[in-house]
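Below is one structure, written out as structure tokens; comments come after it.
Apart from one protein chain that is not included, each protein chain of the complex appears where it belongs.
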Amino acid sequence: MILSFVLGLFASIARSELSVPEAAAKMMSLYLLFAIGFKGGVAVAGHGIDGHLLAAMAGGIALSFLLPFLAFALLRMSTGLSALDAAAVAAHYGSISIVTFVTATSVLSAQGIASEGYMVAVAAAMEAPAIVSALWLVARSGAGVRMDARLWHEILLNGSIVLLVGAFLIGAVTGEAGMDRISAFVVAPFQGVLCLFLLDMGLVAGRGLRDARGVISLGAVVFGVVMPILGAVAGLAVALIIGLSPGGAALMMTLAASASYIAVPAAMRVALPEANPSISLTLSLGITFPFNLTVGIPTYVAVATAIIGG
Amino acid sequence: MILSFVLGLFASIARSELSVPEAAAKMMSLYLLFAIGFKGGVAVAGHGIDGHLLAAMAGGIALSFLLPFLAFALLRMSTGLSALDAAAVAAHYGSISIVTFVTATSVLSAQGIASEGYMVAVAAAMEAPAIVSALWLVARSGAGVRMDARLWHEILLNGSIVLLVGAFLIGAVTGEAGMDRISAFVVAPFQGVLCLFLLDMGLVAGRGLRDARGVISLGAVVFGVVMPILGAVAGLAVALIIGLSPGGAALMMTLAASASYIAVPAAMRVALPEANPSISLTLSLGITFPFNLTVGIPTYVAVATAIIGG
Amino acid sequence: MILSFVLGLFASIARSELSVPEAAAKMMSLYLLFAIGFKGGVAVAGHGIDGHLLAAMAGGIALSFLLPFLAFALLRMSTGLSALDAAAVAAHYGSISIVTFVTATSVLSAQGIASEGYMVAVAAAMEAPAIVSALWLVARSGAGVRMDARLWHEILLNGSIVLLVGAFLIGAVTGEAGMDRISAFVVAPFQGVLCLFLLDMGLVAGRGLRDARGVISLGAVVFGVVMPILGAVAGLAVALIIGLSPGGAALMMTLAASASYIAVPAAMRVALPEANPSISLTLSLGITFPFNLTVGIPTYVAVATAIIGG
Amino acid sequence: MQTHAAKRVEIIIEAPMESRLTDALENAGVTGFTVLPVLGGSGRSGRWTREGQVGRAGMVAVICLIRPDRLDALLDAAFGVVERHIGVVSVTDTQVVRAERF
Amino acid sequence: MQTHAAKRVEIIIEAPMESRLTDALENAGVTGFTVLPVLGGSGRSGRWTREGQVGRAGMVAVICLIRPDRLDALLDAAFGVVERHIGVVSVTDTQVVRAERF
Partner (left out) sequence: MQTHAAKRVEIIIEAPMESRLTDALENAGVTGFTVLPVLGGSGRSGRWTREGQVGRAGMVAVICLIRPDRLDALLDAAFGVVERHIGVVSVTDTQVVRAERF
């Protein structure tokens, strides 16, 4: 799985013309969102909603609100980024990457570690709050923010949130019966589609890295590795407070450690058009995403199981 | 399954930017056509062609020829549509929607009700005749019709007919042996692909509904619900005359009740360019398709099994 | 399987507007490359690399280098093609068609005949050498060749080579454990995806044939059938020298008999822009590909098992 | 670099009419054209988009570069096809290199 | 064939701004436009391509044909949206048939 990503990364850094069509990449991401949401919903239907759901949602939202402040402070200290660019990057790091999350769930299931089905809903809830914090940081620094009801609407009903939550609800409503009918679709080929999708992500990340030499300072690269670690620590703290299972804690760490590369970039283009999009994307997709995939997730899982106990 | 459609409908009415790429939607529809045609062919290879095949084809073709007259009369009575627009809509309702048909087959198989494999061929045969009737209605009313050999060729060899019939023949030739080799492809993921495709149909239908406020009168909306019911009744009558099984009768009802949204719209654009395409599409995709999916199909199945007996 | 191809061929010759979106066709080809490469790698991981790997690679590369000379001579004798066009066609026939290879592997596995997993790597190695020979033939005839380091880089790291070799390595590294996790993706739906892909190939080939009436002389058509037979004989000779299994020999024959229609065409457009691309493509895709699919592969398998023994 | 006066004709037309238009162009002796995909648009018949569509819905843009003296033949041929249909036709003065190709 | 002077406005804009632009156009009374997909490009903010992307990354090209006297209203409306954004706007003299449509 990780190897697919590495293959993609290699191919694009070696300037191979291997590429996945945009429509195919979107289709795979729709499939992954649908499958992961549905499976989360079925799990909730099976085990019932334990009392921790609301606490986990609240914890996730709090993380998404607060992590941008940490990211912003780090960036302003360690890089020469303007307040505007730093805030845009901070929004990405407060929000989450759903592919990183999906990869973590599949690492967990490969190791036979259970996790709370509702973590899918927590993931959806963590997409947007970071944007508020980032815009507040920008507004405070005096720059113009283009934020209106319409953009809120776009953010809260963005495709991945709607599909994830919708599939979650469908899974929760149809439960095991629904799962029986479509498990050949959402379970069996899941790993394989994820492989191909990570191959594509590797291609995109590699291209970003290649094009971004010069845009990114050393300080920024360090940030791209340190920030997920700090995020994971914060995520672990929240998980311990809430009392999540080891699997759930590993997922919460992963969410906090991951950085958005779909929803937040589009929102930033509308709200902060003067921020340079390639800085955020290179950091989130070129540094933090590979870091989480290769080093991060295994570590988060190991730490979570070690601390909370199998 | 229906829930996926509802999710799509909700997402697009709520103006979420969730969307399925055109290429992905086309791919899924190719898959569904291939799979349903192939399965129909294998069923025929297994059970042999009973004497009813020709009767069913003839019955389906007759329905497709005649239903447009009913639809046209209803529309002229209950709406203010011009003869041209009414005829264009009528062509849609005489023809069939293959997705509605596919959904009905999957509802049947979920309930363990068998049906005649050759109904796939009947579906293919019912696509085109309605166009003739509609054009005759227009020509009679004196308007100019652009109908030539080339358009006939396009209609009779349109993509879905060719793929459906071709896959049916392949299935009939290879039989169970062929099925064994590709059942992991045409059977296992079928339900799941159908879910995602219905999600997309919900998105498209919702968008149509949203854009069509104002275009569609109340009378037209009523037509969009009443016409499939009348069509289903006609389909049931034909099924009884022919002596189809309960499953086959439910499918015949579904075919008669459904309205085209792919083949006929393209043909109408060429033959009747002055007809307003959004009226037909909104009715067929925005009203009748959701009606059939949610209320219609379960009712048709229930009625067919009740009358013909399990 | 073959029937799907025939269906596509029929549909496009009958000018049906059935068509597969470009993105979907690319996605299916990525899937097939990934799956076949991965399976080859897993097979190598299972059985170990026997001493024949290097010999088979060398044999394949030699075939790819030498077959263009044969093709060039035949073309110059039997057709009125210019040296430039003849060399461009020759490059296609020295190189390989991966879909033909994939189809052959699936025919073998349907008949329960084992083959060497590393034949996938041999296939990858045979893509490029023919281009060198063809360019040498052109340069010798005095025409201008646009060949630079960049084009070499593009050829050697072209998408299908990178994906095939990459997936092969991933398969070799993860072995059976990896296979267990994604076999529902790379094994189960393989035949079905291949069917749909061959349908698309049939559409493309049929369109090519239709458009190419007049471009192609009778001599060229004969070449398109004779050349794969000669190639297969050469491939058999090499397989006997190396001592491949019957399955491996059938694959080597298939590789030698097949003609490129992806990698070489793009390379020729850059290196030999004055060569007429539709001659090569019509021969390779419209004549040789269908010939191999329908008559060739079954014959190669039969001959290889007859001579080498089951 | 030497350039030559030409016309750039851009025809935005419904996808089901594409092959009829290009055949009419070829019959009128216009053998050079390029077809671009269209994502969506808006006009008197409302707004539309291609997303998620399955049929041959939507429109395409056909671009022809031609010698000025052949413009009328082209427009007549094109107009015979598009006349009763939705869509737009525009003609722009332009310059081409390699005039012998047009 | 009778043609009429018009303007062809081509606006290349970020995809997330598309709906804002088209709404602004419609508010300014411009109801005819066509949206073309864009594969990639290069500008002051670097090179980009759409391959393999998942989000609403990338740009689109919006083409409007309008009567010359309505150009200023269109440009004002469009500029209100694109002003702070990356992208380009160009205006070309052109001729249209069926002037009553514009």
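Of note:
The first chain written gets the first letter, and so on, giving A, B, C, D and E; residue counts start at 1 in each chain.
The rule is simple: a residue touches a chain if its C-beta (ideal position, glycine included) is under 8 Å from a C-beta of that chain, and two chains touch if they have at least 3 such contacts.
Bear in mind the structure is a predicted one, so any value in this text is a computation, not a measurement.
Note that the undisplayed chain, when the full complex is considered, contacts C, D, E.
Per the touch definition above, the residue from C:29, C:174 or C:280 contacting the chain not shown is C:29.
Touching residues on chain D toward the chain that is not drawn are 1, 3, 6, 8, 22, 26, 31-37, 60, 65, 92-98, 101. Touch with the hidden chain on the side of chain E covers residues 10, 12, 36-44, 47, 49, 59, 61, 72, 75-76, 79, 88-93. In the full complex, chain C touches the omitted chain through residues 19-22, 25-26, 29, 144, 146, 150, 200-201, 203-204, 207, 211, 215, 261-263, 265-267, 269-270, 273-274, 276-278.
Note that in this section only the chains that are shown with their structure count from here on.
Where touching is counted per the definition, the chains common to chain B and chain E are A, D. Within the contact network of the assembly, the step distance from chain C to chain D comes to 2. In terms of the distance between Cα centroids, chain A is separated most widely from D.
When chain B is laid over chain C using CA atoms, the rotation angle comes to 120 degrees (nearest 5).
If you average the CA atoms of chain A and of chain C, the two centres end up 40 Å from each other. Among the residues of chain D, those in touch with two or more other chains are 47, 49, 56.
Chain C has residues 17, 21-24, 27, 188-189 in contact with two or more other chains. Pairwise, the chains that touch each other are A-B, A-C, A-E, B-C, B-D, D-E.
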